[in-house]
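Just one protein chain is left out here, and the rest sit where they should.
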Amino acid sequence: MYSQGLIGAQTSTEEDEAFLARFQERIDAEEKIEPTDDMPEGYRRTLIRQIGQHAHSEIVGMLPEGNWITRAPTLRRKAALLAKVQDEGGHGLYLYSAAETLGVTREQMSEELLAGKAKYSSIFNYPTLTWADIGAIGWLVDGAAIMNQIPLCRCSYGPYARAMIRVCKEESFHQRQGYEIMMTLARGTDAQKEMAQDALDRWWWPSLMMFGPHDGDSVHGDQSAKWKIKRFTNDELRQKFVNATVPQAEFIGLKVPDPECRWNEEKQGYDIGPIDWDEFWRVVKGNGPMNRERLEARRKAHEEGAWVREAANAYAAKRKARKQAAKIAAE
Amino acid sequence: MTNETPLWEVFIRPRNGLAHRHCGSLHAADAEMALQAARDVYTRRGEGTSIWVVPSAEITASDPKDKDALFEPTADKIYRHPTFYDIPDDVGHM
Partner (left out) sequence: MKEDLFELLLRLADDHLILGHRVSEWCGHAPMLEEDLALPNIALDLIGQSRALYTYAGEIEGRGRDEDQLAYLRLEREYRNVLLVERPNGDFAHTIARQLFFSVYMQAWWREAVGSADETLAAIAAKAVKEADYHVRHAAEWTIRLGDGTQESSRRMAAAVDALWSYTGELFETDSVTDALAGAGVAPDPAMLKAGWERVIAEVFTEATLDVPDAQAWQQTGGRRGRHGEEMGYLLADLQYIQRAYPGMTW
């Protein structure tokens, strides 16, 4: 599951022109940049920021869906949801690993998240109120994620691109899982249909916001594109998502909550109504319905797990010392 | 005592019998924990039949600055490749 368009990256960099030109040449030749290669500081910083945000999004993203694991309505649904949420954890792990190749540790990144300094996808600051939300998240949020993530498989930074290939492969079931839930509800009783429509109503706009601000308002877009960290603009990806999703909603008899949403023959795509960017920035800045709870849950897991991590490290140190002592005794 | 749990590189031998292949990394306090974590993280879809875990700090890598010295000299040794040799088509596949 993907983080929204990158927020707040510092792409400025101080290397000399010749260095930057050489680097750009490699990028333009579609060479992959690898961890030990020379790279502009701005490139490194942008990637750490972006991969970090992406990883945090996966980890925080486990919480809203995790909220329904114990209440899933059938054993089949329970197993699928558990496997999906577990996958998100795995994706966070792959991504932290990719970021770690850039000289930052997972511990540092976690601390930033827990201190409220790092961003993650704002969509996870909304609550999951009914079972249909699990369907809506899989269908819409993972659907938006796929739009974002497929181009990232060709990102110029090797470890990030490789992590994304793995993520995309594994995520192929996530969106199907969600859509199947929505379809089942939409074909069910009136109460179920109502539940499905309500979930679509609540998740539709936040899903569109996942792609980030309009291209004109996005500060780092150009440089990221030049470095081939990002290959499509926020608006291009958002449009692709809308074009794919509106017919999917219609197919199961649901309606996206946008009275202005209609097919535009000329552009061969859907027009949509205005996105409430005030809401977006409000949530990004920490005032969504669940921002505090999400961070609190992560902090709690981190703090309550500290003694376990310490124990594992202490045991490893003890065992090493014992082995060493045994070796010396034998000599 | 450090709170930074060491980083490990994970190599999995896929089912198709090819060599172990690097597939990612993880954190674990010791080798057994790393092995278990590798199993839980990287073989959830039946990807592997064997796992290697190696402490990341133990890997010796070539320096990218040596790239030209190490790898360029092979570029002109085209006689190592089968297409260097002219064999008439009539001979058939060789």
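For reference, chains read A and B in written order, and residue numbers begin at 1 within each chain.
The rule we apply is simple: a residue touches a chain if its C-beta (ideal position, glycine included) is under 8 Å from a C-beta of that chain, and two chains touch if they have at least 3 such contacts.
Computed from a predicted structure; not experimentally measured.
For the chain that's been dropped from view, list the shown partners it touches.
Taken over the complete structure, the missing chain's partners among displayed chains are A, B.
Have a look at A:Arg22, A:Arg154 or A:Lys318 and name the one touching the chain we're not showing.
Touches the omitted chain: A:Lys318.
One chain is left out of this view; which of A:Lys78, A:Arg231 or A:Lys255 touches it in the full complex?
Spelled out, the listed residue whose C-beta touches the missing chain is A:Lys78.
State which residues belonging to subunit B touch the missing partner chain.
With respect to the unshown chain, the touching residues of subunit B are 5, 26-29, 32-33, 36-37, 39-41, 44.
Given the full complex, what residues of subunit A touch the hidden partner chain?
59, 62-63, 66, 69-79, 82-83, 85-86, 89-90, 92-93, 96, 106, 131, 181, 184-185, 188-189, 191-192, 297, 300-301, 304-312, 314-315, 318
Definition applied: only the chains that are shown with their structure count from here on.
Nearest whole angstrom, what separates the Cα centre of subunit A from the Cα centre of subunit B?
Whole-Å distance between the two chain centres: 28.
In their complex, what parts of subunit A are in touch with subunit B?
34, 36-38, 83, 86-87, 90, 93-94, 97, 100, 105-107, 163, 166, 170, 306, 309-310, 312-317, 319
Can you check the complex and tell me which residues of subunit B touch subunit A?
1-5, 7, 23-30, 33, 41, 44-45, 61, 63-64
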